[in-house]
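Sharing a structure with you now.
Every protein chain but one is kept in place in this view of the complex.
Showing subunit A:
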Amino acid sequence: MNDLTPTREERIANLKGMGTSRKRVEDVRFTQGKGNYVDDIKLQGMLFGDFVRSPYAHARVKSINADAARALPGVVAVLTAADLAPLNLHWMPTLAGDKQMVLADGKVLFQGQEVAFVVATDRYIAADAIELVEVDYEELPVVVDPFAAMEPDAPVLREDLNGIMSGAHGPRRHHNHIFLWETGDKAATEEALGAAEVVAEEMVYYHRTHPCPLETCGCVASMDKVNGKLTVWGTFQAPHVVRTVASLLSGIEEHNIRVVSPDIGGGFGNKVGVYPGYVCSIVASIVTGKPVKWVEDRMDNLMATAFARDYWMKGRISATKEGKITALRCHVTADHGAFDACADPTKFPAGFFHICTGSYDIPVAYVGVDGVYTNKAPGGVAYRCSFRVTEAAYFIERMIEVLAIELGMDAAELRRINFIRKEQFPYQSALGWEYDSGDYHTAWDKALAAVDYKGLREEQAQRIADFKAGRTRKLLGIGLTHFTEIVGAGPVKNCDILGMGMFDSCEIRIHPTGSAIARLGTISQGQGHATTFAQIIASEIGLSADSITVEEGDTDTAPYGLGTYGSRSTPVAGAATALCGRKIRAKAQMIAAWLLEVHEGDLEWDVDRFQVKGAPERFKTMKEIAYAAYNQAIPGIEPGLEAVSYYDPPNMTYPFGAYIAVMEIDVDTGEHEVRQFYALDDCGTRINPMVIEGQVHGGATEGYAIAMGQEIAYDEIGNVKTGTLMDFFLPTAWETPHYTTDHTETPSPHHPIGAKGVGESPNVGSVPAFSNAVHDAFRAFGLRQSHMPHDHWRIWKIARDLGLHG
């Protein structure tokens, strides 16, 4: 030993493993504009596809005349449903067990629906050709309201389902009905509600919005007719699933399809599903023998690819006079648009909405969800959340506030007396989930202390007095939220997508000189997987994270996985990664034993090496072991050092958090200012605190947008009113609030490293925090419920309706 020998602490630091705020390795290229996105891909002879889209929300397509378009120089093909029908590709299955038109088959059902696909030698010619395609429409009555859609005499939207009164999720009771999904004990819930001392009832609407990733959806399809191989580069959050679906649809054997997700500029659920653009590009490439690119523009993206939310949640919650909750009931009218294209695990048509008992020990509950067709775009994706968890969290956090009003109680105290207690975990919820772990009271107390909750309430009381005395026109709102997420889908026994179990995977190869490549079944869209997964591996196998390349998204090289959405990467693929690292370590131990001429059992792992128990000066580092694995003949051990793991999680993980928003509200203009936003997250073991903080900032900013202005709005004849970023609110740095982040750490007991996932928590938790702040500002004046988004005029309307404008 000499002074140059690193200490144990230095060896740990050198790994840049778990718990390190390691800088994101991806950012070097992203901040220099050197990312490689789908639209950066340029292939020899590549053609460009673009859609003729319906200007109407509901119309019969009487005829399509593409002669003039085909005659335009540079136009190679114009595809319509009639061209796709012989291939049986004019419709495609959705992830939700429904089917969706690829191109308009006799009618259109939403504005922006794909009617014809024009393929040309450049995108300018394609855009010109679109204008030359003559479509003769006959307008039909439009239904944009899901309640009107369920009226007996409502227009029939899905004529293809005429007379078919059984859907993928059970009976349909109306021609515009998709499914009724129920869980919980209905009779016992009704009984408890009927017997309760206090009952609060409210309709809570979580409006339709859109993930709106900065990069829109797109793909490049290239059919090589010589070797019969199809390659598709695309903005896919689940490349392996796309490969399997493409194989099932096209009949091309799966080994002849390669799907690649290059750099992706944000997904947020928008890039999980399969879109007509992918199918048409593939068909066009097969037909023309040339690569075909299709990339949406912003208006296409907002109008036609997957929306999120649009849940009408009618709740009843009951409690004792002291505030102990006794029952919860919820009925949801879910507006799915024209096709049921939700991206949920197949057995869960309402996703995990039944996490809606939230953080509370509610003895009995019932949920029923009616899915309904309307003349709106399909989707219903999990916009930075795990399958309807945002809707559930918003619902329960609003119901708690309404119950607090009914009880005349402080909403923080009402939460506290109803939290599931630490000793109750693992906790069996009334709606069937087993919460793995939690410590809600500790988090809550920390959060309330951090913002000086008592002081805020005193300030608010003074503000109300000042307002009533005419000394101010601004109100103060304190928005509380304690959310519990359910992420990490999921156990194969009950979670699958189109029959494929929702496991995930990792493969690690150690190179002879002690660096490594890891490949996963997930795909980063900005989450920083290349940074954080390398940290997990570093901690597990003792090589520096800087020496580990993480590669995802190429189905020819990556092990099969279900992709990245629903905060599942860390809970599922992260677990696979840790276990894969442990397989490497197990083999390394055998090699080290041979090298050190001791029995395996005489060795112990220490940071980056195996050392002889009781003689730590005798050791072999992982780097030395790696070299030996390739250059020494070791009896009974295969050369090489690599492993692959597939992980089927035993349970979901249940991250939670306490968020508090403090907001100033201008009663006269409806404007607001976020004075403070405090976010405490408990995501279990923290892999990279800086990445977590970034995730919280990003998700809370999306939540801020959703709560305060972001929506996909339709007029009464189904025109999209928010088709550009002028009207669709995407906050810039100017609007974005300042955030204070904090944490507690309650590891998941069933996850190999105790991590739970965090990417989506801030979207789930911040929306009710912002919305509750708006509601709270007006609570003293009699407000119970006002629907989001809380843009200027809607807040102004609250004040006007409460008589605050004099």
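Convention: a residue touches a chain if its C-beta (ideal position, glycine included) is under 8 Å from a C-beta of that chain, and two chains touch if they have at least 3 such contacts; residues count from 1.
In this text, contacts and distances are computed from a predicted model.
K.L.:
According to its UniProt entry, is the unseen chain "Imidazolonepropionase", "Xanthine dehydrogenase family protein subunit M", "Ribose import ATP-binding protein RbsA" or "Energy-coupling factor transporter transmembrane protein EcfT"?
P.N.:
Choosing among "Imidazolonepropionase", "Xanthine dehydrogenase family protein subunit M", "Ribose import ATP-binding protein RbsA" or "Energy-coupling factor transporter transmembrane protein EcfT", the correct UniProt name is "Xanthine dehydrogenase family protein subunit M".
K.L.:
Please identify which residue in A:Glu671, A:Asp742 or A:Asp801 touches the non-displayed chain.
P.N.:
Touching the chain that is not displayed is residue A:Glu671.
K.L.:
Can you tell me which of A:Arg123, A:His174, A:Arg582 or A:Arg618 touches the chain that was removed from the display?
P.N.:
A:Arg123
K.L.:
Since one chain has been left out of the picture, which residues of subunit A touch it in the full complex?
P.N.:
Against the left-out chain, subunit A lists 123-124, 127-128, 131, 297-299, 668-671, 709, 713, 721-722, 726-727, 729, 731-732, 734-735, 791-793, 796-797, 800, 805.
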